[in-house]
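A single protein chain has been omitted; all remaining protein chains appear in their positions.
Letters A, B and C mark the chains as written, and numbering starts fresh at 1 in each.
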Amino acid sequence: MAMNDQGRPTRPTNIGANEKRTFTGNRALEIEEALIFEIGDAGRSGVDLDEPTGAPSRLGGLEREGEIGLPGLAEPEAMRHYVRLSQKNYAIDMGPFPLGSCTMKHNPRLNEKMARLPGFADIHPLQPEKTVQGALELIDTLAHWLKTLTGMPAVAMSPKAGAHGELCGMMAIKAALVARGEVETRKRVLVPESAHGTNPATAVQCGFTVDDIPATEDGRVDLEAFKAKLGPDVAGIMVTNPNTCGLFEREIREIADAVHEAGGYFYCDGANFNAIVCKARPGDLGVDAMHINLHKTFSTPHGGGGPGSGPTVLSEALAPFAPVPFVVFGPHGHHLAESRAEASEVVEGAQPFGRMTAFHGQMGMFVRALSHMMSHGSDGLRQASEDAVLNANYVQKRLSAEMTPAFPGFCMHEALFDDSFLDGTGVATIDFAKAMIDEGYHPMTMYFPLVVHGAMLIEPTETESKRELDLFCDALLSLAREAKAGGAVEKFAAAPVFAPRRRLDETAAARKPVLRYVEPAPAQAAE
Amino acid sequence: MAMNDQGRPTRPTNIGANEKRTFTGNRALEIEEALIFEIGDAGRSGVDLDEPTGAPSRLGGLEREGEIGLPGLAEPEAMRHYVRLSQKNYAIDMGPFPLGSCTMKHNPRLNEKMARLPGFADIHPLQPEKTVQGALELIDTLAHWLKTLTGMPAVAMSPKAGAHGELCGMMAIKAALVARGEVETRKRVLVPESAHGTNPATAVQCGFTVDDIPATEDGRVDLEAFKAKLGPDVAGIMVTNPNTCGLFEREIREIADAVHEAGGYFYCDGANFNAIVCKARPGDLGVDAMHINLHKTFSTPHGGGGPGSGPTVLSEALAPFAPVPFVVFGPHGHHLAESRAEASEVVEGAQPFGRMTAFHGQMGMFVRALSHMMSHGSDGLRQASEDAVLNANYVQKRLSAEMTPAFPGFCMHEALFDDSFLDGTGVATIDFAKAMIDEGYHPMTMYFPLVVHGAMLIEPTETESKRELDLFCDALLSLAREAKAGGAVEKFAAAPVFAPRRRLDETAAARKPVLRYVEPAPAQAAE
Amino acid sequence: MRYLPLNDADRREMLAVVGASAIDDLFEDVPNEALNPEIDLPRRQGELQVERAFAGLASKNVPASSVPFFVGAGAYKHHVPATVDHIIQRSEFLTSYTPYQPEVAQGTLQYLFEFQSQVAALTGMDVANASMYDGSTATAEAALMARRVTKKSKVVLSGGLHPHYAAVTRTNSELVGDTVLRLGPDADGTQDLIGLIDDDTSCVVVQTPDIFGRVRDLAPIAEAAHAKGALLVAVVTEIVSLGALKSPGEMGADIVVGEGQSIGNALNFGGPYVGLFATRQKYVRQAPGRLCGETTDAEGQRGFVLTLSTREQHIRRDKATSNICTNSGLCCLAFTIHMSLLGEAGLKKLARLNHEAACRTYDAVAAVPGVEMLTDRFFNEFAVRLPKNAEGVVDALADRGVLAGVPGGRLWPDNPEMENVLLVAATETTTDDHIAALASALKEVL
Partner (left out) sequence: MRYLPLNDADRREMLAVVGASAIDDLFEDVPNEALNPEIDLPRRQGELQVERAFAGLASKNVPASSVPFFVGAGAYKHHVPATVDHIIQRSEFLTSYTPYQPEVAQGTLQYLFEFQSQVAALTGMDVANASMYDGSTATAEAALMARRVTKKSKVVLSGGLHPHYAAVTRTNSELVGDTVLRLGPDADGTQDLIGLIDDDTSCVVVQTPDIFGRVRDLAPIAEAAHAKGALLVAVVTEIVSLGALKSPGEMGADIVVGEGQSIGNALNFGGPYVGLFATRQKYVRQAPGRLCGETTDAEGQRGFVLTLSTREQHIRRDKATSNICTNSGLCCLAFTIHMSLLGEAGLKKLARLNHEAACRTYDAVAAVPGVEMLTDRFFNEFAVRLPKNAEGVVDALADRGVLAGVPGGRLWPDNPEMENVLLVAATETTTDDHIAALASALKEVL
C-alpha cells in the first residue's frame, strides 16, 4: 500500500474502536519512521571525504568484493531519522523514571561537557604516560573518593559495569582462595533469593556453584538459615545491601563475621549504594568486595542501556589480587602498572588475578562521576542519600493509602509493594504498570525481587521534587482506586493507548526471531 | 481542582467526544507542563554560587528592597521543564517545514560546533584588536564570499536580521540622497503589492512614503504601471527577487534601468536569494542594495524566531555610505573602522550614514554561515540552489493534480497555490493547513502574498529528499481529495486533533491581553 | 554533498516529472547573459577540513576565560550553566520557526511568555516584549516609541549612555526627522540632564549603571520628564545589576530597555545578543516587536499565542510600530533558562558576588599610583583616569596576558579628553589572582 512505497511501517490491521487515522500514519508531532534500510541506499552518504588517489593497495589480495549491504543517508535525512526515533522514548529528562534498583537520577550536563574536553575525550589509552598525566591523576583522584566513601583500602577501576564489577570481586575471591590453596575445596557461593540475576550468573561464570539463602518474613537474609549453610566448602556470600527489597540488612555485621569465621568472603552488591553514601561505609560493615555502579549512584547517564562503569572496592584481604592495570603515584608522577610482573614490583605483595579489559576502564564515565562528586562534595552526597531515602519513604507512605507495601516499616531508597491490593480486581501488576505509561510515567520495576508476589519496586531517587512525587502518587492512587472499583479491566488490559506503540507481541518475537533487517522478497516489495 | 495543586494547567472544560482523559492530563510521552511561576519559588535555585563576604556595598544607596518575583528551579526541574516544552514544538529536524519565503532548511550541527569554539564564542567585542585577529579575518572572509556570490563591491555586516538589512539599505539610499541634496524632494518609495510587510514598514521607518505597484496577471511587477509611477520625487524601489510569488522578475534589468534613469535606487529584498546562489548575481542585474538572510540562505538556525543576521551588499553608488564599523586589512593586520572620522581616513571617500548596532554584528551567525559556505563550496552552493528550485517545481507539478497553482509555468524555489481548488468545499485555506498538522507537517505560508486569494506558499528547500516530498505530496493530495469529496468540513474545521493543543482563541487573546504571569487571586489559588 | 539528499537519479526523474529537459529550463526567466556566472570561490570541503580551518582562525583569538579579564562596557563575561547551552541546542527549539502556528509551537510560546514575565518583573514594568535585536536597537526603538506616544520630536540622550547606543539611536531618530540632543561623555557625573528637558522633548534616555559604571538615581529625572510630558527611557546594559539595584520601574521609568546578554548568553564577539524591552501597560499598543499572550484552545486548555500583531509589519505594513520581524528568539530562551535556574535568590547572590568582585578590583586599582578613580558608586564596573593614554596601557597589559578593560579612545575615538579613561569590569568569574595580576601589571606599565 501507499505507505510502503515510502518505506513506512505497515499500517494498523485492526485499529482500535475510536482510533483516528491519518494518511501518513503520523499524529501531528508523533511521526512514524521507517528503518534506515528502507530510507537509504548504498550510494548515498552524509559524509564528504577527500577523493582517494587510487594508489595500488597492499591488502594481500584480501580485498572485499561485492556489496556489504549498508544504507547511507544524507545528513538531513539522518538527523530526522534519529530525532524522530528519539521522540518515541521516555527519559528521565521527561519525568520520573521510578525503576527500582536502577537509580535513574538526573544526569547533569556539566558532566557531559567535562567528559568532552579534548584533554579527556581525545587522548589515546596507549599514549606515552607523560602526555596523559592529567588523565592518570583524575583516575587516581576518583579512586581516592571511592575508597574514602566506602572506607575500603583499594579499588579496581577496570570493570565496565556492575556485573563486570561483580566478576572482578568474585575473581579476586577466587584468586585469594587459590593463594590459600583452597580453590578446589571452596566452590559454593551463597546468594539470597532476592538477589539480582547478575549475582548467580557471575558466581557461575567464576566457576562457583550457587546456593540460595531464603529470606525472612521481613525481607532480609535469614541469618539462621544462612549460618546453617556455612561450611568448609563455602567460598563466600553475595549480599546486596541495601537489598533489593529496599531494606538495609540489619544483621550485616553478623553475616560478615559468620562468613569470615567460616573462611569465606563477603561480596556486597553495591548497586543500591545511593541510599547510604556518606551515611555508612561498607568498609565498616565487614565487606570484602563491592562494585559501585557509577551509572547509578554517581549519575553517569544510562544511555538506553549503557555504557556504565563498575569500579570495585576491595578489602585488605583481597586488595593484593586486584587486576591490572592500576595507577600508582611515583617519582616520575602518575604511572600505570600494566603487567603482573610490574604490579608486584611497584606494590609490595601484589599478585593481580589478571586483566579484565583492554586498556584502563571507562574513562568517560570516570570524568562524569568525579564531576558529580566534586559538585556535591561530601556534604552534598550525604544530603543526596538522605533525600533519596526520604523521597522513597514519602512515596511508600502516600501510596500505602491504596497499595500494599511488601514489608512493614521504613524503607531505604526504594519502596517495594506486592500485588495483593489488586487481588480479585482482574488487574495484574503488568496492567497496572502499563496504565502508568498513559499517565506519563515510566513503569516501576516489576516482578522483581522474586521473593515478593507481583512485586512493584519504586525508586524515586533524590532528584525528584515533592511536587513531582505528589502528582505521581495522586496518579497511582487514582489508578489503584480505578482498578479496585472494577469495570476497568479492559482499560488496564488495553493500556497503553497513547504511547507510540500499543503492547507488543513478545511471544511472537521470541518464537520466530527476526534479529536483523532482510530485504523483503520482490513480491512484497512490489505490493 | 487536583491539577492546580500541582501547578498544572487547568483541565479541559469541554472534552471532545472521543477524547480519552488521563488523571494527570498527560498522554504517555505528551506531558503537560505548568509555568515556572507555578512550579518554582523565589527561594529555590539550580545554581551553586560562592557565599558573598557581606562587605559593605557601594551602590550609592540605590539597593533594591523587596521581592522581584522571579521563581527558581533546581536543575533537574529546569531540565524537565524545558525538555517537556520543547516536545510541544514542530521543527525542521522532525519533518518538512514548507514555509514559503522562510527557507527552512537543514541546520548542520558542524556549524553549531564551530560557533562554540572558545576562540569565537568567548571573545569580547571590545578586546584589543591584536587579540581578535582571527575573528576579524573571519568577518573579512565572509564578506568576501558574500560580495563574490552577489557580484557587489561592498557589504555592510552590522544588520542583525533581514528587516535590519532593509533598514541598512534604505538608510544608505537616504544618505546618498542627502549627499545629492535631493533628500527633501525624493520621498516616495515604490513597493509591489506582493512585498513582505517589512518592506513598507522599513521605508516608512526611513522617513519615506510608500507607493504600491500593482502586479501583472503572471505575478510579476507591472512594468508599465511601475514606469508610470516614476518621477523626480522617487527615492527608489524595493523589489523582492525572486519575488514572493516564487517567480523571477523577468524584467528586472528594465526595472533597474528605469529606476536609475529616474534618479532613484534599486533596493532588492534578498530573502529569496536561496533560489539563485551561484546561478545569478544581483550585481549583474542592476541592484543597488540587497540584504541576505544568513538564517535562510546560509542555514543559520531560525531558533524559534531568531537570532538572524542580514548583511547588506551595496553598489558602487551606495558603498561610501555603509555604516560603521567595518573591517579593513592594513599593515597591522585586520582592523575595525569604528567611527565616521576614522572610516573616511581608512577608506577614500567613505561617509558612513552612522551606526546600526552596538559592536560589530552577529558574529555567532557569521561563523555558522561561513562554515555552511565553505562546506558547500561554490559547486555545492550552485547545486543547492538548483535542487531547491527543482524540489519546488516537483512539488508544484505533483500537487497540481488536485490543487491550483496561482500562476502558470515553472516556479523558482517556492510553489504558490491559490484556494480556488477549495471553492465550494466549505474548507478554507486555514482549515486545509491545520489539517496538515495532524498529518505530521508544519503548514505552508498562508494568505501571503496578498496578491493571491487564500494563498498557500510552499518552499521545500534543497534539503528535502524525494522520498519526503513524495509522502508530503501524497498527503496533501489526499487532503485535497477529501476536502473536495465533501462531508469533511467538520474534520477540517476541527483540525488539528493530535497536536498538543487544538486551535487557540486568538481573538480572546487580543481582546483582553494577558502578557505576563500574574499570581492568581488567593481565592482561585485555594480552589 | 552531505547536506543534499537528491542524487543524480532523483534529479533526472524529477526533471522528467516537471517536464524540463535540463535544470536550466527552470531558470528560463533569468536573463541569459546573467545565468551561471563564473564564481571564483573554493569548492566543497569535508567536515574535517572545515573544522581545521576554523580551529586555525579561532587559535588567533584570546578567549576571555584564558586570561585575567576586565572588559565590559555593554557585554560581560559571566559563567553560564552547561544546562543552558544544552537545552537551546535541542532540535525542537533550535530548528523551529517563529511560532505562527501555535498548536505546534507551544514550547516556544510558553517560554516567551515566561521570558516576558521575567523581564517585566526584573525591570519593574507591567509588560515586556519577546525581545529586540540587542540593547542598542531596543534603545533606538524606545525613542521611536516615545515619539509615537508623545507626538513630540526631541530626543535627549544622557552623556552616560553607551556611545554605541547613542549613535544607533541618533541614526534611527534623525531618519524620521527628530532632533537628537546627545550630550558629551559624562565622565565625572556632573551633567545636568534635567535642564535640557523642554516641552518638545519626547523622551530623555538615561543609562544606569551608566557607561562609566556609575549607579544613577532616575527618580528626579523621571519627575522632571513627566512634568514636561516627556517619557523617561531607562537603559540597562548589565542586566545582572537589577539583582542588586532598585528597578527603573520603581524609579519612574516609562520604558526600560536593556541588553540581556549577561544572562544565558556568551560574549560571541558582540552578537547575537538579546534586546530587552519593557513598558507600562497603557503604552503596550505602541510597543515594537512580538508579544506572546495567554489564551485557551478549543477544549478550554490553557495555551499561548502571538498577539496584538496589528502593531506589526506583517499585518500593518507601512503603519507598523516597527519593521522588526526576526528577533532574538533563541537568546531569549537562553536568558529565561539561566534566569529560572538562578531564581530570585540566585540572581541576588550573583549580583552581590559581581559587586564584591568589583569592589575588590576597585581597591586594588585605586592603590596603583597615578590612577584617578572617577566614581565611588558602582555595580560591577567603574571608570578610572590614567596618567597616560589608556589604549596604549591596555595594549601593554595585553602583552602581559591581562585584558584590562575598555580604553576611552575605543568608545569616544574623536574625543581627546577621553583618551586616558579606562573602564574596568569584574564579575563572579574574577578571582583574587586575576585582580592581583591586573594591579601588578598596571603598576609596571604606569
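Odds and ends about this structure:
We adopt the following convention: contacts are C-beta pairs under 8 Å (C-beta built on N, C-alpha and C of every residue); 3 or more make two chains touch, one makes a residue touch a chain.
Quick caveat, the model's predicted, so the values are computed rather than measured.
For the omitted chain, the shown partners it touches in the full complex are A, B, C.
Screening A:260, A:484 or A:503 for touch with the missing chain picks out A:503. Remark: the omitted chain is touched by one listed residue; of A:179, A:228 or A:341 this is A:341.
Across the entire complex, the residue among A:182, A:233, A:386 or A:402 in touch with the chain not shown is A:386. The chain not shown here touches chain B at positions 28-29, 43-50, 73-77, 79, 83, 108-110, 112-113.
Seen from chain C, the chain kept out of the figure touches residues 2, 47-48, 51, 79, 81-82, 86, 89-91, 341, 428-429.
Quick note on the criterion: only the chains that are shown with their structure count from here on.
Note: centroid distance chain B to chain C, computed from Cα atoms, is 19 Å. Averaged C-alpha coordinates put the centre of chain A at 45 Å from the centre of chain C. For chain B, residues touching at least two other chains, in rising order: 75, 79, 83, 87-91, 93-94, 106, 108, 375, 437, 463-465, 468, 496, 499-500. Across the assembly, chain C contributes residues 1-5, 44-45, 47, 81, 83, 91, 103-104 that each touch 2 or more other chains.
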